[in-house]
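What you see is the complex with one protein chain gone and the rest in place.
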Amino acid sequence: MSIEVPNDVRYIESVIGLIQYECRLLDFPSRYCALNLPVALSEALSNAILRGNDDDPEKAVNVSLSATTQSIVIEVRDEGPGFDLEASTHDPADPANLEREDGRGVFLMRALMDRVEQFDDDGNVVRLTIGRP
Amino acid sequence: MSFAIDKQGDIVVVDVEGQLIVGNRQELKQKVLDELEKGGRKFLVDFTQTGYIDSSGLGVLVSLSKKIREQGGELRLANLNDDLKTLFELTKLDTLFQIADTRERALESF
Partner (left out) sequence: MKELVAILRAFHQTMRCGVSVWTEPAGGGALRVVAAAPALDGLPPRQSLPDGEGEQLRVRCGDSEMLVARVPGPWHNWVGLGPMAACAADDPERLLAFMVPVVAQQLQAAMEVEAAANELAERYEEINLLYTTSEILGRTVSLGEAARTILKEISETVGARRGAILVHDRVTDTLQAVAALGAASEEIPPIATDDPHSVSARVFRTQQLVQLEADEPTYAPESDYRDGAMLSVPILWTAPDIGLPLGVVNLSGRRSTQSFTAGDHKLVAAIATQIGTAIQNARLVRESLSQQRLLQEMQLAHDLQMRLLPRVTVVAPDAVVAARVVPAESVGGDFYHLFPLAAGRTGVMIGDVSGHGYRAALIMALAMSAAAIHAQATDDPGQMLRAMLASLREELELTEMYISGFYAVLDCNSRVLQYANTGHPHAFVVSVDGAVDRLHALDPPLGMVEDPPSAASREWNSGGDLLVLFTDGISDARDRRGRRLGEKAVLDTIIENRAATPAEIVERVFDMLSLHTGDTPRRDDLTLVITRS
């Protein structure tokens, strides 16, 4: 399954709704469907829309889902040249970062997914993988 | 997705209905800042009806908490479900906010 959505953050919730639906169909744990996937995907999508595509309304984001009985893999593809996923990450364990407003996105993706990869394949792709426990 | 504001005495209670994410966090921020402007100092955000919160949603809560404290007020949270509690624990934000199990307890705590 793969869809393209216009480069607008207001579509994030709908896309996540679809993924949650698939997640429940696949009978993954409810926490995965209610927390891990939605939050990680929201991070990946906002990165793609705001950073990868530079909030350009003329662009679009491609989201594809491939699921097996054992794992769910989501790829978020933007049209940008790629951005440094790690550049704006801060360690929340460091008390100095506690009151920062930003910098939790990539940390959350990594904490909530089994694997987060970034590569170039028809555009900049962030791939999220979570396996059945 | 909306933010319902209700006043319980001098406490401003905000119900987050649906998600708190990048697409709507500004709306929450604005509503709370408006109340702060109007003189509100005690704020309670109730998550009973909340789905998920992303990092920008967490960011807004952190930012609001700071702004309210600067005005001598306080922002407290209530009714985080297990999933949301995990999210706050992962990001250590459970140490930044005072979090109550129920709305009543949160109201009493002010």
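Labels for the chains are A and B, by order of writing; each one numbers its residues from 1.
Please note the rule applied: contacts are C-beta pairs under 8 Å (C-beta built on N, C-alpha and C of every residue); 3 or more make two chains touch, one makes a residue touch a chain.
Here the structure is a predicted model, which is why all the values come from computation and not from measurement.
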Displayed chains contacting the withheld chain: A
Sole residue of A:Leu35, A:Ala60 or A:Leu112 that reaches the chain not shown, by the stated touch rule: A:Ala60
Residue numbers in chain A that touch the chain omitted from display: 1-6, 11, 14-15, 17-18, 21, 58-60, 62, 64, 66, 121-122
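Throughout what follows, only the chains that are shown with their structure count from here on.
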Interface residues, chain A side, partner chain B - complex: 9-10, 12-13, 16, 31, 34-35, 38-39, 42-43, 46, 50, 92-93, 98-105, 107-108, 111-112
Touching residues on chain B, where the partner in the complex is chain A: 1, 18-19, 21-23, 51-56, 58-60, 62-63, 66, 82-84, 86-87, 90-93, 95-96
